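Right, I'll just put the structure down here and ask away after.
Every protein chain but one is kept in place in this view of the complex.
Our next item is subunit A:
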Amino acid sequence: MTSLLVIIVLVLLAVALWQLTKIFDLTQVGSNRDTSEVATDDDNNVQGYIMFTFLAFLYIFTIYGLFKWGPLVLHTPASEHGEDVDFLMNITWVLIFIVQAITQALLHYFAFKYRGKKDQKALYFADNNKLEALWSVIPAVVLAGLILYGLYAWTNIMFVDEDEDTIVIELYAQQFNWKARYSGEDNVLGKANVRLIEGVNSLGVDMADPYSQDDIVVTELHIPIGKKVHFKMRSQDVLHSAYFPHFRAQMNVVPGMVTEFAFTPVFTTAEYRELPYMIEKVAHINDLRAKKSVELVAKGETALDPYAFDYLLLCNKICGASHYNMQMKVIVDTPEDYKKWINEQALLVTQVKEANATPVPAIDGATKMDSTKGADTAVVVKMAMK
């Protein structure tokens, strides 16, 4: 039915166009070869006025957009360097809006003002070195300023001082989830390679490396406020990108190499939820969800849960069919809460031992960890099962 309607609409549209051109043809009287399809003074007049109207449209649409959609954009950065990024962003936006307002006004106003008239002759104005020098030098100077500030900020953000007191955490990406590995008390990550992936050791950590003995693997990222977190990232399959929009942080995760990014969170999750802009945003989202839920319930489906804000880690590099659903919750704690949380987490080494200790139904299950007692037990258990 819908396709029939579409076809009818298309046919009618074609007929309407044909009729329109017919009408225009009938209004034109002329020889076989004519120039009636060339703009006349009337056309220039009409189009000139529309040009001017279009300028008004651009201005109104921009202002409307700023009011209507401006509140949607990311606000208050949740990291220390985010302040610098947003400051530079705001300066750049001011410049962009000034240039945009002036150039669009000139362009469309000239198109209106100098619309063609029969007896008018254009000014022969082919060149002016001073003018051209002016609009080469002004952008050059302005850009030089932006570049310098940008490079200063970039260097501060991207180069992590090895001596700095940071928490080292590995972000591990695979289709289609994130994991995090904490380096533990020694603050050094144990070596790892995808060739060592086995059972619960899904990150391929080298359990023989002394540095890996205190490593912790989790699926929810907790970080303490006010302390720089140094992320080292690995992927086991395809490119991913670790994107923390609220922290103004992003870095691709590349199989075969380790990439890095570091930032210092400045709001705990609880504090960020209480920011006025966030309260408003969440209320708005919950309004929308409530409305949607009414519709869903009417259709006999389940209603949506109400939304509470959490920081998120998203995947921002196309990584496969379920790319759109790859995320990890990020929680910024107070230092005390963070300490409490981390102490509750099981060490990877313990998990591996436990896994090896429990009877595994699959006979060819992984048991190459020989030097530990747990692994030995596993072998014994397996033999017993046979």
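In this text, a contact is a pair of C-beta atoms (placed from the backbone, for glycine too) under 8 Å apart; a residue touches a chain by one contact, two chains touch by 3 or more; residues count from 1.
The working rule: contacts and distances are computed from a predicted model.
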From "Maltose ABC transporter substrate-binding protein", "Paraquat-inducible protein B", "ABC-type multidrug transport system, permease component" or "Cytochrome c oxidase subunit 1", the hidden chain's UniProt protein name: "Cytochrome c oxidase subunit 1"
Among A:I167, A:V218, A:V254 or A:L275, the residue in touch with the chain that has been omitted: A:V254
Among A:V99, A:A208 or A:V297, the residue in touch with the chain that has been omitted: A:V99
Omitted-chain contact residue, chosen from A:A153, A:V218, A:L275 or A:A357: A:A153
Interface with the undisplayed chain - residues on subunit A: 2-3, 6, 10, 13-14, 17-18, 20-21, 24, 32-39, 43-44, 47-48, 50-51, 54, 57-58, 61-62, 65, 69-70, 72-74, 84-85, 88-89, 92, 95-96, 99-100, 103-104, 106-108, 110-111, 114-117, 120-128, 131-132, 135-136, 139-140, 143, 146-147, 150-151, 153-155, 157-159, 174-175, 193-195, 197, 204, 236-239, 241, 243, 245-246, 248-257, 259, 281, 284-285, 288-289, 304, 307, 309, 312, 314-325, 327
